[in-house]
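Have a look at the structure that comes next, please.
Omission of a single protein chain aside, the complex is shown with its protein chains in their original locations.
The block that comes next holds subunit A.
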Amino acid sequence: MKKLLLATAATALVAGAASAQDVKLGVLLGFTGPLESITPAMGAGADLAIKEINDSGKFTLGTASAVRGDSTCVDAAAATAAAERLVTADGVVGIVGADCSGVTGAVLQNVARPNGIGMISPSATSPALSTAEDDGLFFRTAPSDARQGEIMADILSEKGIKSVAVTYTNNDYGKGLADSFGAAFAAKGGSVTISAPHEDGKADYSAEVASLASAGGEMLIVAGYVDQGGKGVIQASIDSGAFSTFYLVDGMYGEALIEAIGEPLNGSFGAVPGTDSEGAAKFQEMATAAGFDGTSAFSPESYDAAALILMSMAAANSTASKDWTTKVMDLANAPGEPILPGELGKALELIAAGTDIDYVGATAVELVGAGESAGNYREYEIKDGTISTVGFR
């Protein structure tokens, strides 16, 4: 009995000692649900940054590690429970996530603020999050959809398209994007014939498509998810001959769509957050070396989110959220020494030496307003069954 007690005490000590050196980051993404086809590359992006920080040996606060949680993208209760577990059971000191706007808002209000844990979302883009109460704890390396709406309006009016039908996934993200696009497009003189929601997870979208077709328009704007209703609406539109070209928003970006729809998708176009900066190319290389697809949507943003959290901790010399969150804006923005992916070790050295840095990262991070990315978009077109980049905005 005595031995057993000793042994347990010793184990507890060892465990305690180990955790003191562990800097755990929660990676809260929708590993199941509507975004499950892009989240693996997002998680890998975050892991890549963490590994790079550890390998540099310059991170003095301990060994960083990722603890994954499933936000499900759509179920606020499940996401809140997952975040609660990350914070209370796993003891994470910062969260990379969540991914979708609705669950991100829920986690911010129900878990992050009550527990005082900072979070940087790589992909929540709802304009509503710009004005949400956040106690200074919330940032995002993705731009608000107010910006995406403007980009969409620009692309369409440059192509001379005057009237479009819009369908959006019935949640914060879809509604926010459809509204901001509608406003921006009207300002450019375009008209939206109908802006109709669709529910995800249905097998049949013929009724939705029937309404869209009746309202008419030169093309259909699909503000949905690639694994869900967005795909169903496109399939039903093509089957019934309602629309033949589609504008694909960031949530609709993915090879999976081309695989599912095939040839009829040729000629459709869209834009997805991304840049042609040096950092983006560098990140691509590192991703390929690490064995995942760095062009996958929001994968570079995830790298930047994880890197920013860890560097802010180094700058604050503390893993407490109330300390490191104050450093995020300084590190992300000019002035300072520009830092690209793969240079995190150098950045840590500079921080230790007290030199100011400007983290550029994989997505040319520039945080504006309440701590959200100013936004760079890659315009692309689908030609002969492949995604080809048209330009950057």
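Everything below uses one rule, namely that contacts are C-beta pairs under 8 Å (C-beta built on N, C-alpha and C of every residue); 3 or more make two chains touch, one makes a residue touch a chain; residues count from 1.
In this text, contacts and distances are computed from a predicted model.
Engineer: One chain isn't displayed here; going by UniProt, is it "Branched-chain amino acid ABC transporter permease", "Cytochrome c biogenesis heme-transporting ATPase CcmA", "ATP synthase subunit a" or "ArsR family transcriptional regulator"?
Structural biologist: "Branched-chain amino acid ABC transporter permease"
Engineer: Given that one chain is not shown, which residue among A:158, A:199, A:278 or A:356 touches it?
Structural biologist: A:199
Engineer: Where the complex has a chain not shown, which of A:216, A:267 or A:369 is the residue touching it?
Structural biologist: A:216
Engineer: Which listed residue, A:56, A:109, A:157 or A:170, touches the chain dropped from view?
Structural biologist: A:170
Engineer: Would you indicate which residue among A:57, A:160 or A:241 is in contact with the undisplayed chain?
Structural biologist: Here the residue in touch with the unshown chain is A:241.
Engineer: Spell out, residue by residue, where the missing chain touches subunit A.
Structural biologist: Counting only subunit A, the missing chain is touched by 170, 194, 196-199, 201-204, 206-211, 213-216, 227, 232, 239-242, 260.
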